[in-house]
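Note that this complex is displayed minus one protein chain, with the remaining chains in position.
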Amino acid sequence: MVRNFPPDFIVRVDKEACINCLRCVRECPFGVHEYDKEKKKWKRHHEKCVACLRCAYMCPTQAISIEKHPMEYSPHPVWTNKVRKDIKTQAETGSVILTAMGNELPYLNYFDRLVLDACQVTNPSIDPLREPMELRTYIGRKPEKVDLEEDNGVDLKTKIAPNLKLETPIMFAHMSYGSISIEAQLSMARAAKEVGTYMGTGEGGMHVDLYPYADHIITQVASGRFAVHEEYLKRGAAIEIKIGQGAKPGIGGHLPGTKVTAEISQTRMIPEGSDAISPAPHHDIYSIEDLSRLIYALKEATRYKKPVFVKIAAVHNVAPIAVGIIRAGADAVVLDGFRGGTGAAPQVHRDHHGIPIEVAIASVDQRLREEGIRHWGSIIASGGIRSSADVAKAIALGADAVYIGTAALVALGCTVCKKCYTGKCPWGIATQVPELRKRLNPDEGARRAANLLKAWSHELKEILGALGLNSIESLRGNRDRLRGVGLSDVDLEVLGVKPAGR
Amino acid sequence: MAATLEKARVSKEGEFVVIDAKGMHYPELNVLIEDVINQGAKKLKLINVNGQRFIADGLRGDYYIEIHGVAGDDLGAFANGPTIVVYGNVQDGAGNTMNAGKIIVHGDGTDIIGHSMRGGKVFVRGHVGYRVGIHMKEYKDQVPVLVIGGTAGDFLGEYMAGGRIIILGLQRLETYPEIVGDWLATGIHGGAIYLRDEVDEDKLGYGAKFEELTEEDLAFLRREIEEFCSYFGGDVDEIMNAKFTKVVPLSHRPFAAMYSDSKEAGH
Partner (left out) sequence: MCGLGGIFNRDGKRIPGNDIITMARMMRDRYDGRGGGFAGYGIYPKYAEYYALHLFFRDEEAKEATEEFLKDRVAIIKDEEVPMRNVKEIPKENIVWRYFVEVPHKFKSKKEYLAQEEDYIIDTVFTINDEIDGAFVASSGKNMGVFKATGMPDDVGRMYKIEKYKAYCWITHGRFPTNTPGWWGGAHPFNLLDWSVVHNGEISSYGTNRRYLEAHGYKCRLLTDTEVVAYLFDLLVRKQGLSIRSAAIALTPPFWKHIDKMPEPKRSIYTALRMTYAPAMLNGPFAIIVANRDTMVGLNDRIKLRPLIAAKSGDFVYIASEEAAIREVQPELEKLWAPRAGNPVIARLYDDVREEVIH
């Protein structure tokens, strides 16, 4: 049978410029470029190209360009090329389509329909360059009130639960060692430490190289419990229980044994070469009271010195679930929206489960307030945060801080080719292959990751300044400073935002 | 206002034309000042002033104006030449965008004194408030000078683009005994500030740095302090005999590196 499946991309090589150095052959991890030395002939396997652009940027004569393949099926608005190709792939293989990174379907992006306010006359906008601008954010439980004994001198009666101190409300999301390289993790750890924020380990444990940054690292406890032991828990700054993830709500994870190298085996504390399976649920958590038990088991183990977060995918019922999590004793709830990235996920889950982070923030923040327990825990938003404007809007909707994953990887060189699950990341990020890992220099990576945080922080200050605020807490939950453009009445109601012009 | 009342308010006292400002609203007072100046008065004495705004606003020429009482907001704004002596305090914005002339205040001043001054001098015997000397600038041979006998609040010399500010700290506040508040000279890109005390480096705003004083600086300070003492008394040598801290800009474009586009990133 004829496989009528047009390639996605076409590799064009300028024959005049090409000097036959074979650099592209070495650079492409997917085997697109092939050179027959005997016949002195090139063959290009266009169908394998993912447009990562690695070869194009490494070619010494800039002879290569990658283009969208001009050949397409006859246009059809419902039966798109993508739909037809997916069907053909599945007809061929009989399997679930695997992919990576975040949701690709064109759902409405609420961030792009929300606009921020600015000061004119009645309150001065504040110049963020010269006047103080505070981004410091504390993540964790706050008391309902502060009890002071103020008779002679002042005595603090209230004990403040442990909180994470963030100098900017942006953290690096959990991406495990195994799914990404130690070089990528190191880059983010150093940047987090430099800027005064945190990174997540993911569920792959903490590699020894990260120990010097442990006070800026949040450890994760996921359903596979890899690497989870008392020392690991005590070493990090906070602990995060991962229940679910926006890119694949309701399903677990799987690191194939082929990727479990000696170092990964050591870090995860599992035998070399064996599959590392994270079950869909935690098998000691089938209900909210079981979650509470795990939260307190972790708090006991760390003598109540570390805040414990719980991460869930933003799903339809996110508000009551989040309230339950906070009532169960979590110091923060992490909401991962359906645009959140991943190293590997079935496409059907990635694209069709969960809800957008914007509405999740709005409804969780509102529900916690209605129950009078907003101060019990912080809200950390993640999943599709692309810019400082997204951060500001997330905070105005009610988040305390955000996690960035994909954006951080893009800062490290990722081009979002969506092939992380192959373990052959052309930019040395989502890979354990030594030759590929060399492509990311952690010094350079740390510089770029820190720069991204600094640039966004600076922009956040500019945004606050334009709003006439000099501290981020006055933006938090301040939906009065947002307006919706082109949103329906119901959307506006859920977001708690007025339409532009009102 | 009736002409008779105006007459009743105006009298002569030697070479001074005296105006009693008691209970007057500022538009009436300032029209009256304009009238007596048009009639040839060179020296004016305003008594019972209490909060009237915009006195000597935009006034051009070497008039001498004495104010007894509290001068209201924007005293001498846009002034171009007059000498104004205030026996009392001044409110916000005295010397705002002044081009030439002098304001000599025997009391205290509040916020944004000397805002955007381009020339002339302001002397205040007591304390001043926040954002004093904000955006002072210089142009060709015009170099504005601000001399404060007491202390100054936060954001002194913010965005300063030229001119000189001198804070003597001869009197101190009980609630904040330091010579200057925080975020000192933040965004400064021209001019200099001299503070007669040690200053914690932590107070320096973005784009500001300390610099050693030169002989030239000391000579300049002596000149200005002599003038200060000629108005308010005090011993020049004693005042000079102290540690001064000088604050200057790091560069003339302090924020050049904060903005970029893809081309600058080498993309």
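A and B are the chain letters, set down in written order, and residue numbers restart from 1 in every chain.
One rule holds in what follows: a contact is a pair of C-beta atoms (placed from the backbone, for glycine too) under 8 Å apart; a residue touches a chain by one contact, two chains touch by 3 or more.
Every value quoted in this text rests on a predicted model; they were computed, and no experiment measured them.
Enquirer: One chain isn't displayed here. Which of the visible ones does it touch?
Expert: A, B
Enquirer: Among A:R374, A:K424, A:R437 or A:K461, choose the residue that contacts the chain missing from this document, as touch is defined above.
Expert: Looking across A:R374, A:K424, A:R437 or A:K461, the contact with the absent chain belongs to A:R374.
Enquirer: Among B:T175, B:N241 or B:S262, exactly one should touch the missing chain; which is it?
Expert: Considering all chains, including the one not shown, the answer is B:T175.
Enquirer: May I ask which residue of A:Q62, A:T80 or A:T158 touches the chain that does not appear here?
Expert: Hidden-chain contact among the options goes to A:T158.
Enquirer: Going by the contact rule already stated, which one of A:V146, A:A280, A:A297 or A:V348 would touch the omitted chain in the full complex?
Expert: Checking the options A:V146, A:A280, A:A297 or A:V348, the one contacting the hidden chain is A:V146.
Enquirer: Please output the residues of subunit A touching the missing chain, sorted low to high.
Expert: Listed in rising order, the touching residues are 119, 121-124, 126, 131-132, 134, 136, 138, 142-148, 150, 154-156, 158, 160, 163, 369-370, 372, 374-375, 467-471, 473-481.
Enquirer: Just the residue numbers, please: which parts of subunit B touch the chain that's not shown?
Expert: Interface with the chain not displayed, on the subunit B side: 25-26, 50-53, 69-70, 72-73, 89, 91-92, 108, 110-111, 127, 129-130, 153-155, 173, 175-176, 181-182, 202.
We take it that only the chains that are shown with their structure count from here on.
Enquirer: Between subunit A and subunit B, what is the separation of their C-alpha centroids in Å?
Expert: Going by mean C-alpha positions, subunit A sits 53 Å from subunit B.
Enquirer: Enumerate the contact residues on subunit A facing subunit B in the complex.
Expert: Touch list, subunit A to subunit B: 127, 129-132, 458.
Enquirer: Help me check something: in the complex, which residues belonging to subunit B touch subunit A?
Expert: Per the touch definition, subunit B meets subunit A at residues 155, 158-159, 182-183, 186-187, 205-207, 254-255, 258.
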